[in-house]
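Have a look at the structure below before the remarks.
Every protein chain but one is kept in place in this view of the complex.
Right after this comes chain A.
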Amino acid sequence: MSGWEQLQRILDCSINAVEVPTSDHPELAGLGPGTLIDHVDGYLQVIIQSDNRNIRVLQVHRDNLTETERQLISWSVARSSHITTKGVSKQDAKSEAERNARALGDWIVRQSASGLTESIPDEIALDGRLYAEMIPFLLETEQATEAAAFGELQKLLVSFLDEEVIVIPLKGQEWLVLAPVSLVRDTLEERDEQADALEESLESIGSGLYEMLASEWIGECHLAVGRPMKPVKSVVMSVIQLQETIELGRVFQVGSNIHVPWNMHLERLLASIPEQVRLRYVEQALGRSDVFMETETMSTLDTFFALDCNVSETAKKLYIHRNTLLYRLDKLKQETGLDVRVFRDAVLMKIILLLYKVTKRA
């Protein structure tokens, strides 16, 4: 068990280890393990190890550390570094990390299958690394991953996010990735003023991560992002929510690979209605169920609703003339009796459209 992972638990704050090229920080070269440096941004840096090429630094994100706490941090990092260097080989440490992550993944899968949402037992809590708030990402790949995928993915994510991340393999082609909240730190500081900023920021990180994984690792995949949570208490709940989000996303957001739970409220509600009831409702509401058979009608309505029923924007997005769109909407009104430019009818049509999608693919 690494000294700094215990520290995170004891201090109840975010701690991450980063590696920087020595050439970028010559002022840190030659400093011994445990050396403390106060960073200008307010966090404490502790040297873990340094050589000619790289410097490993621990970043402790907590204000008002007492002098005793600072000394204890310094001592424990120096000691942990000493034990790691003398004792466990790097290769063994890696495989142990994977074994631990797989054990935790198996536990999460078992818990979610049996509907239990208990806290993670201490013995598989990855040495206390799951106590701080983290951002959960659930990744589902389309293609099977190879045996070496764990190390490969972890390395890729650390390189991409420049932060310590926890990768937990779940079932088959499903991975849980836990990243530190510091990724959206700027947004969190502004949270009081901008309630939506955090969600926007998470979606934006999710999009970047998807693009990177698709082009640099696995190709086609689906990614769900959740709000920050404390894994030790909430990881199972979070995984269940993100699995459901991807499942709903695959049905309701065809063509999109990033899915977020906060955009799925209506979809979740409608997916829970029994199929017979859904079918009956669609037929009763429309008088027929073949209105959406034409993909053109479906894509027109999807775009129209996504753009808040704005006719000009929808026409622009669909590359059609405004009058062509109006003609399509008038035709739909004739066929269904619903004018989607009227709020009440738009709500009804949106619900029918979602019900149709879930029924068609169920």
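Here, contacts are C-beta pairs under 8 Å (C-beta built on N, C-alpha and C of every residue); 3 or more make two chains touch, one makes a residue touch a chain; residues count from 1.
Going forward, contacts and distances are computed from a predicted model.
Chemist: Please identify the absent chain by the protein name in its UniProt record; candidates are "Iron-sulfur cluster-binding protein", "Carbamoyl phosphate synthase small chain", "ABC transporter related protein" or "Putative ABC transport system permease protein".
Modeler: "ABC transporter related protein"
Chemist: Can you say which of A:12, A:96 or A:220 touches the chain missing from this structure?
Modeler: A:220
Chemist: Would you indicate which residue among A:51, A:196 or A:211 is in contact with the undisplayed chain?
Modeler: Spelled out, the listed residue whose C-beta touches the missing chain is A:211.
Chemist: If you put the missing chain back, which residues of chain A would it touch?
Modeler: 21, 23, 142-143, 156, 159-162, 183, 201, 204-205, 207-208, 210-212, 214-220, 295-296, 299, 318-319
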